[in-house]
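Only one protein chain is missing; all other protein chains are in place.
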């Protein structure tokens, strides 16, 4: 273990996978100079043919990734900000997400799209979208949101080794913090596996991306009030590790979901639906979603702060659930609070 | 009232609104010849400057709609198939959905994007997406899915008169059926208002677009078994008429949602979350979603039929809820089954 | 940058290749024509699921270009993609079964007419998204360049597709990267129901100029002209010369899609126009030339036609006899 920032961990994952497999490519706008730093030094190390700066042409880049992957390479296409994924959305939604299916399974598409999501840096509406719900809804892409450097490294390595299109997203606001990262070159975290970031018996907090840290802070504060929250980071949003969430909820009976994506059809609403349906009998109180709402991200920091959920909102939601439950008659649970179906 | 097909109703809505307001424009690929028929005859009637055939350039068209609307016109941009909305997604997601907010409310954007969604016509994966969850998640667009010609007409007229960007979608498979449509030139249905398509006390079926007909057929069959289903068509998916759904669920205690969009972060999951959270105490059984799953739409009709939910799946889901509920001890409901929050 | 060789083909009176090749190419064009006509009839008879966009009248382009390609070269195609599939060596029966939606189809019935692909033969596939193939081909060309084994990629696209911005993006990047990429624009006069000139300004081939990309405009209904232009283009791309844009002038003899007159509220071209353009039918022209130059008699060619027709009938019969995909596998193949 050594301490790394998010961008360093990502850079290491890229470098290690490029070293390991000559078919891994990195391309995108300014991947040489590297806006965020994760691709810094790669072109010097692996050459300009494997690490290529591109014109600003997202519609082309996203489709080229599909073509290069279909032709046997493992491209990593850096699209910079999540919002520019919209600019390249055609090939992502119409080709990448459907290509294997449409061809009857003829082709593997080992490609990764990368991007930075979320607010917190006053980059305003066109640089702050948490774009993952739209990607999750496509059904043909794996979607990863890393919340700390260690996970980022392990998940990105898995994404690059995966034979399917993966979108790898990282939260904008967290790049400077240092976290321990395993040194093992084969530290690969399986996609589709949630992490229990903190154990607790009283309620479950599912938190995504930048919200994981807030959830942990909230859990700490709740603990001081005698409430033990379990914090789960799904890490992969598609496929979602529903069982891990349901296991926790079936024990705690209470679920808060903290998610920086928009409210309607967001990731939180999907998780809420799953819990509401499959942990129906176990729930002691309604699921509570803490989201950014259905609003574009403002520029001005006070507005941004007001909209982005944080520790305080999560604590409030958690307390609300615990109290609501204390105030109203507990519903008769089905045998042992087991999950349905 | 006279009987109309979907395309006729839409054509009438366009013609009436163009007649009423000279600032209403229609443009898109082949709106003159009219692939589906809804824009047929408009260019002859209103002239080629207000009804314009365009090159195949969705990225431009979706952005031009924003520019023309900001400049005071009321453009209707026909994007043909929902999947081509992806091709024009950049300006929809990055401009239209955020433009008013980003400018601090300086501008009104009275524009409509149109497209056809869903399977049933063997048009395969790139012409069958039910694209609305991604649009709902943007938070800055009104999203309308019409399920019959009467609604289509009233909703489209409202969409054109609305000062905000609206995406108006129609189901691919239903264009040939005739339905009664009010003749009144001012038949405008408010956006954001659900319709109770059938009343019933035993369970609620929320059905979207092409699923409304299937839900009504299912309700008919359920009635023959003594189960009275209420069928609700939200019609506007953003903003969603949550209260109408909750009112019904608080009475029936059971909810089936039939939705042709994908499973993860789909419209059904959002509605399930809302019901699970806000009608928590009223629910007698877990919400049941009947969706297409997370799969690209296949070409071959047997596969397509197998994936698209229909009457049978809705009936099965409904019976499942009623039986599950009969078999297991009824949960103790909170006072009168009232909704939370 | 204009290519220089083969400017004389118009003056070329005698067929430029030997008898075997003449007949092989003729047979391939005929095969495409017969498959398309069969599918057109099947569509009218409501035997086909979904719409079909037929390649009738454009056969010389796919055949003339693909004759220069190795199995390992890549092609990306369009919604009007049956001809490219067959010209690149795709299996007739597997194509037809796919368009009939059967499990024996090349995509197991998942793709249908607009998605026929065969990766084992370098066929990245037809595409339901207009201009969708350009970026895929560029990506494959990048892969080919990295491999360094001389593979190239070809993107077929229509005149309507030329108005998607991704064409410019492809021209720019492929020029900078010197990708082994041939961009083949089939200008058949229409984008759906819009005559080209109403939606496309200027000459498409010239869109290559500002990017320093080589380009040619060629009669796409003349197999020899196509073949010669493609020969040069392939040599250019394979030889490291970078991308090249070929614009082939042709004409769509059938509807944008079959059955279109059933739903269109008005016509967008006259029957007289279509009949007139039939005189430039590439197959008819090639047949006449073969006979004129005594490479074959009319009877020989009729026999050949009969053979091809039989193959197509067998493909159709096999497709109709083949099983539908098993619905329990409806969700298979989303992920590897």
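For reference, chains read A, B and C in written order, and residue numbers begin at 1 within each chain.
By definition in this document, a contact is a pair of C-beta atoms (placed from the backbone, for glycine too) under 8 Å apart; a residue touches a chain by one contact, two chains touch by 3 or more.
From a predicted model like this one, the values you see are computed outputs, not experimental measurements.
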Left-out chain, listing which of the shown chains it touches
A, B, C
Which listed residue (B:5, B:78, B:100 or B:235) would be found touching the missing chain in the intact complex?
B:100
Residue among B:13, B:26, B:40 or B:70 touching the omitted chain
B:70
By the document's definition of touch, the residue of B:20, B:52 or B:220 touching the omitted chain is B:52
Of the listed residues A:17, A:277, A:294 or A:313, which contacts the missing chain in the full complex?
A:294
Contacts from chain C to the absent chain lie at residues 163-169, 171-173, 175-176, 198-204, 206-207, 209-212
Which parts of chain B face the unshown chain closely enough to count as touching?
25, 49-50, 52, 54-55, 57, 59-73, 75, 90-91, 94-95, 100-109, 139-140, 142, 163-164
Across the whole complex, list the residues on chain A that are touched by the chain not included here.
29-30, 32-37, 40-41, 53-60, 83-84, 87, 121-127, 293-296, 298-303, 305-307
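In this section, only the chains that are shown with their structure count from here on.
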Chain whose Cα centroid lies at the greatest distance from that of chain C
A
Hey, how far is the Cα centre of chain A from the one of chain B, in Å?
29
For chain A and chain C, what's the span in angstrom between their mean Cα positions?
42
Centre-to-centre distance between chain C and chain B (centres being mean Cα positions), rounded to whole Å
37
Where chain A touches two or more other chains at once, by residue number
59, 90, 94, 101-102, 139-140
Do you know which chain C residues sit against two or more other chains?
105, 107, 109-111, 115, 127-129, 132, 165, 334
